[in-house]
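The complex appears here minus one protein chain, its other protein chains still in place.
Chains here go by letter, A and B, matching the order in which they are written, and residues are numbered from 1 within each.
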Amino acid sequence: MERTKLDIWVGIFVIIGLAALFGLATKVGNLTSNNIKETYSVYAHFENIGGLKPRAAVKAAGVVVGRVNSIIFDTEAYHAVVSIDVDKRYVFPKDTFANIYTAGLLGEQYIGLEAGGDMTNLAAGDLITQTQDAVVLEKLISQFLYSKASEEDK
Amino acid sequence: MEELISINNLSFGYGESTLHKNINMKFSRGKVSAIMGGSGCGKTTILKLIAGQLQPKSGEIVVDGQVVHDQGREGIYNIRRKMGMLFQHGALFTDLNVFDNVAFPMREHTNLPENMIKDLVLLKLNAVGLRGAQKKMPSELSGGMSRRVALARAIALDPDIIMYDEPFAGLDPISMAVICDLIRSLNDALGATSIIVTHDVAETFSFADYIYFLADGEVAAEGSPKQLLASKLPFVRQFIHSEKDGPVPFHVDAPTYGVDLQL
Partner (left out) sequence: MNNLLNIIAGLGSSFRSKMIRLGAGTRLFFLIIIYSADSFKRIGLTIREIYFTGVLSLVIIVVSAFFVGMVLGLQGYYTLEKYGSSEAIGVLVALALVRELGPVVTALLFAGRAGTAITAEIGLMKATEQLSAMEVMAVSPIARIIAPRFWAGMISMPILATIFSMVGILGGYFIAVLVIGVDEGAFWSQMQANVDFSNDIVDGAIKSIVFGFACTIIALFEGFDAPPTAEGVSRATTRTVVISSLAVLGLDFILTSFMFV
């Protein structure tokens, strides 16, 4: 009698724990929202990646289609090589455009893919040739000031 | 006369100090032996040495032909299964009731079915007269009763050796008489060998078969109660007749009174 009551309580305890874990995984965490399982990786070169980080989102038309896998610096060409894991379900033409955008004014940076018109699609290991760097605020401001100054000179 | 336990040239101490030096004792099968001595002379330690809870510095303890402290864990546990020990304050498991306390050794060491364990536990509890208290928790028992439950637990597996650590300490005269009677009758009924550690003279002399006196870490005297009562040794006389001063001094070693008062 005593033993079974104890067992039931411990059983309930474990069930509550599992329910909490399930709640954390599905309701709080991102386990369900974007579980990208099978991916293929492509590469892109950027002159400046700004604040892009590994595991940042890769979006096409606002839909998350992949994640940034790794970012390394190429010491021969002096640019950043970003490796991107794209979900197998999505294919993109060869001349796809890769841009680094910022979510909102101060948000995280992500890569946006814009499909081109090529007939052949990107395969695993391919290089995305057309890229646009992250917008660096300081550069933007200095450009603005420079052009202002040259206008006044005229 | 066959010896079940013999202690040969035993020395023991904690760290640097020595508590026992050169102790020789023999405990015969079927007899009730007592180890007596003043408080703090290491009587209980001898029981712990016999049970293999402590390691002697030198000498050996042989139980049923096996040297206790030469055994590994398994060996010591096998020897301990032949022993029952009654602790000073009973040492009942406070989270178990009386029945479960007595059933504990049976459940741990045997695969008996539960209904047989029940019969055995009731038998043991009946032997100490506490069958009616089987549902009680240890905290609800008086000192004498919990001592009796602990005794029932100690004899749960019908041990060959029963050790009693101060079985009379803090008991009223009636409980004391009950325990005395139980020790003797259980020993004879089980054919066991009993060792009692105590300093209660009157009770012990009334039923023990053989008595050892410990003083200063040595066996000061030994013999049957009759022999000891006739003994002329000053220590034994002081102890038996509970004289205040004698070989065991009333005063702890101290410099002369004058030094302490700075005269």
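The rule is short, and it goes like this: contacts are C-beta pairs under 8 Å (C-beta built on N, C-alpha and C of every residue); 3 or more make two chains touch, one makes a residue touch a chain.
Please read all numbers here as calculations on a predicted model, not as lab measurements.
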Option touching the unshown chain, where B:Ile7, B:Leu92, B:Leu171 or B:Ile240 are the choices: B:Leu92
Among B:Gly38, B:Pro105 or B:Gly143, the residue in touch with the chain that has been omitted: B:Pro105
In chain B, positions touching the absent partner: 48, 51, 53, 76-78, 80-81, 83, 85, 87-89, 91-94, 104-105, 108-109, 150
Residue numbers in chain A that touch the chain omitted from display: 3, 6-7, 9-10, 12-14, 16-17, 19-21, 23-25, 27-31, 33, 55
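Assume only the chains that are shown with their structure count from here on.
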Mean-CA-position distance for chain B and chain A (Å): 76
